[in-house]
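I'd like to ask you about the structure that follows.
Only a single protein chain was left out; the remaining protein chains are all shown in position.
Order of writing sets the chain letters: A and B. Residues in each chain are counted from 1.
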Amino acid sequence: MALAAELWSVAAYFALVVVAIATVRSKSNSSIVYSGTFAIGMFALSVASFALADGGRTGASIVLPLGLPWVGAHFQMDALTSFFLIIVNLGGAIASLFALGYGVHEKAPHRVVPFYPAFLAAMNLVPLAADAFTFLVSWEFMSLASWALVLAHHREADNARAAYVYLVMASFGTLALLLAFGVLAGADGGYSFDAIRANANLTPTMAATVLLLVLVGAGSKAGLVPLHVWLPLAHPAAPSHVSALMSGVMTKVAVYAFIRIIFDLVDSPEWWWAVVVLCLAGATTVLGVLYALMEHDLKRLLAYHTVENIGIIFIGLGLALAFRANGIAWASALALTAALFHVLNHSLFKSLLFFGAGAVLTATGERDMEHLGGLIHRMPQTAFAFLVGCAAISALPPFNGFVSEWMTFQAILLSPQLPQWGLRLIVPAVGALLALSAALAAACFVKAFGVSFLGRPRSAEAEHAKEVDAFSRVTMFVFAGLCLAAGVLPGLAIDALAPVVQDLIGARMPQQTSIDWLSIVPIAESRSSYNGLLVFIFITLSASSAAYAIHLFASNKVRRAPPWDCGFPDARPATQYGAGSFAQPIRRVYGTLVFRAREHVSMPPPGDMRAARIDVELRDLIWDTLYAPIAGLVGFAADRLNVLQFLTIRRYLSLVFILLVTLLLVLAIWP
Amino acid sequence: MALIRDLAVQGMQMLVVLLLAPLLTGFVRKAKARLLRRQGPPLIQPYRDLIRLMRKEAVLAFNASWLFRAVPYLVFAATWVAAALVPTFATGLLFSWSADLIAIVALLGSARFFLALAGMDVGTSFGGIGSSREAMIASLAEPAMIMIIFVLALIAGSTQLSAIAEFMLSLQVGLRVSLGLALIALIMVAIAENARIPIDNPATHLELTMVHEAMVLEYSGRHLALIELAASLKLLLYISLIGCVFAPWGLAPVEGDWSSYAIGGLAYLAKLAIGGAALAFFETSIAKMRVFRVPAFLGAALMLGLLGTLLRFVSESF
Partner (left out) sequence: MPNLALDIAHLLAGGLVLVSFMMLYQDRLPALINVFALHAILLAASVAWQADIQNEPYLYVTAIIALGFKGFVIPMTLRRMIVRLGIHREIETVVGIGPAMLAGIGLVALSMVVMLRVTAEADPLAREDLAFALSVLLLGLLMMVTRRNAVGQVIGFMSLENGLILAATGAKGMPLVVEISVAFSILIAFIVIGIFLFRIRERFDTVDVQALDRFRGDQR
């Protein structure tokens, strides 16, 4: 029943594509389409929520006569699918609501509006797919639809390059997934997920191959280092509501692919798989946030941050793998719940932050933080919602980012039980990297909010910014409220996730809603517990009682005066700290090693009137050591092989002749 | 009845930390002055300072925003809630199960987040220098603190501060290497977090030597009073933390009677005095570090915490 409803909503999305193309000339094209996607998205969201609340054991599967004639298209809806459908449709619906206000400013709506429902349809299809063919077709469709959206403003040079890199990496990822499914299905075929689960021929070597292929395929779409290079190019290039979907939702679909294949289809993980996943995840976390700290483009900073949060999710998944490989099911349930909760949290606050960046872009036309500033006076509501997003992503209580990180730390603290030495050495290192990235993320968002919204305006556009329309503001406040709700009532989310974890691991975390005062207790009351509601109430009460006491006993006079300038008044806004200068101490500490950051200061000699100049040089070492050589190699090989284009007819015929003779020889010699 | 008693202890704790914090600051200043052969301000001078600041009008810059006015209350609230959860004279605080050590560190982190934002608000270079340096220091001090929490949690089996304190009070703990490493790392982190010499100079307003003072340069009147009180509370929190984990003697147990609370209170005052005197002695005997040697210092604290965690992961007897 729920499955049929979801499939109908996918069909409705496709119908909307047709409507979009049909009404492309009309003025209210985008309003119609976005309202349509909002309605369909809310419907699909409620269906998926009911399915998950029901325990997700709909179990039904539908086979449609689409696609390959002897395979058909299998669809199934279990708890994992329902959860990810909630994520996809929540993001999609709210992004559509945002786009109702934001899309009015779109200069090329005919390049955005038809592809948007297609993108949403594909993202809905991927979790629903229950055989390899449907999965891969939907996956590729998702990549192509988002590629078209990235190319929406194709006249800008950066966007063309971004779309090209995205296409190459997406195709490469799909190739890896194709090979993975091929290995999983084995030589006898049987591409439906049920057949793959029943396949008993999976040797450990083959399973390890599947792991590596899935890490490459799903990991490149999610943004694991070193396959993340397309993400900071492509996510900022798309329009803001699409960026929110790509960062907040599409990366989660990739996480879904990883979980489905590794936790569901491949049954028995080895312990060293967790080492690989944890190493990659730890590197991703720290490198993502360090890249973000060096950025001054607001959307690119947010895209790099997505890389960091994917790293955090994969740390949880790696820990779940480690515990599961050793048979400690309840600890595995804790780690998996932490990872899934972070999936939800990240889609909430990353979408909120991208909406805020979109609002800033609409109001000022600028993405570069060095041209913003002082927006808290001109756009107070956007600033407030953005501040809530920054606090949530920096893992500050009582918001939701803190809860999922707290649960991940509790899972790390359980790890001394693991018997293998490799795990015992890598888990503390990963814990240190996680703590480091959390602190760096807070620094990064002080920079992002402080430089863009606080201080004095650094350009005329920032000075004349106006608050954005009501749709954008409402969506931002909805997500801000959800961030606070998820942080204050995490027990509800954990219990909602229990069926998912139960299906995958066979164990679940203890029932949270029956605990007094709505705390969460991951293992046992005596070990550790956290109560978001009480912390929130405490902070509010303390702040209010302080304010009340101040009001009663202290003076409440206020006087405005110029700021302290140490006797050197300079009204130019360039004297305040910008993005580059804020990050300078951190760049000096971490960047000299990780990015080979070097500063060159050239001071003019006395008497020379030119300005002093500071040059900062940063190198992307991953691009230099991995991608540039490969690109060079491919170019070299292509140049050499180009010779084959210009052979004479005699040469071509002799090529064919030699190949034929070789094949006959092989046939003769083969025993 | 037990609930009333527990509530009374928790409320007492909150009041005690609030009232003792300025006294501790005054004690440290007096001890430093005496070590430098000066008379020094009287012990109750910080109270007088706070009252005087409350009575003054607040001078705000022209472009200070609502965030600038709200931050002192947020910082004070977060720090007070964190300080109220660290056992001072009794373990088994009623609300200690609502926030464990990780949450306490995160609350202090959110206070620092908002203070750094306030530093960026007015748009002068002083605030920026304070916020950017504070961000660098925090990026190393917070992970070091989390590593220390890991060591304590792996030894005591829980991240709840009351449970850790009770475990340390019991005789099961022994003299462990990882505890020694954690103690040294915690002292280093505490010095960094409280903006003490050699990381930062709390008594100066020269931009070469200030981190915390630069962020609050624009504050005045009642706002400055709240921020100063929050800074004193933070110092009290860290000394209480070191006391309750590494010197837990005298802490009243969960079901104690009034005499055990009195003993706990006296022991706590003694711990504060010793901690404050040690801090004053340390500050007068060492010079402030260059800003870019601070990462090496805090990196060493992070390494010590990581080493302690690694040792606990490797074997149970470390």
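As a convention for this text, a residue touches a chain if its C-beta (ideal position, glycine included) is under 8 Å from a C-beta of that chain, and two chains touch if they have at least 3 such contacts.
Bear in mind that the values here come from a model prediction, so they are computed numbers and not experimental data.
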Residue among B:Gly11, B:Pro42 or B:Gly180 touching the omitted chain: B:Gly180
Which residue of A:Phe14, A:Trp421, A:Tyr548 or A:Tyr652 touches the chain not shown here: A:Trp421
Candidates B:Leu15, B:Ala203, B:Ile274 or B:Ala296 - the one touching the absent chain: B:Ala296
Those residues of chain B which, in the complete complex, touch the missing chain: 171-177, 180-181, 184, 295-296, 299-300, 303-304, 306-307, 310-311, 314-315, 317-318
Sites on chain A contacted by the missing partner chain, in the whole complex: 421, 425, 593
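One rule holds in what follows: only the chains that are shown with their structure count from here on.
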For the chain A and chain B complex, residues of the former touching the latter: 373-374, 376-377, 380, 387, 391, 394-397, 402, 406, 409-410, 412-413, 415-416, 424-425, 427-429, 431-432, 435-436, 438-440, 442-443, 445-447, 449-451, 454-456, 517, 519, 525-531, 534-535, 538-540, 542-543, 546-547, 550, 553-566, 573, 575-577, 581-586, 588-589
Touching residues (chain side chain B, partner chain A) in the complex: 54-63, 65-67, 73-74, 76-78, 80-81, 84, 95, 97-100, 102-103, 106-107, 109-110, 112-113, 116-117, 119-129, 131-133, 135-136, 138-143, 146-147, 150, 153-154, 157-160, 163, 217-218, 221-222, 225-226, 291-292, 295, 302, 305-306, 309-310, 312-314, 316
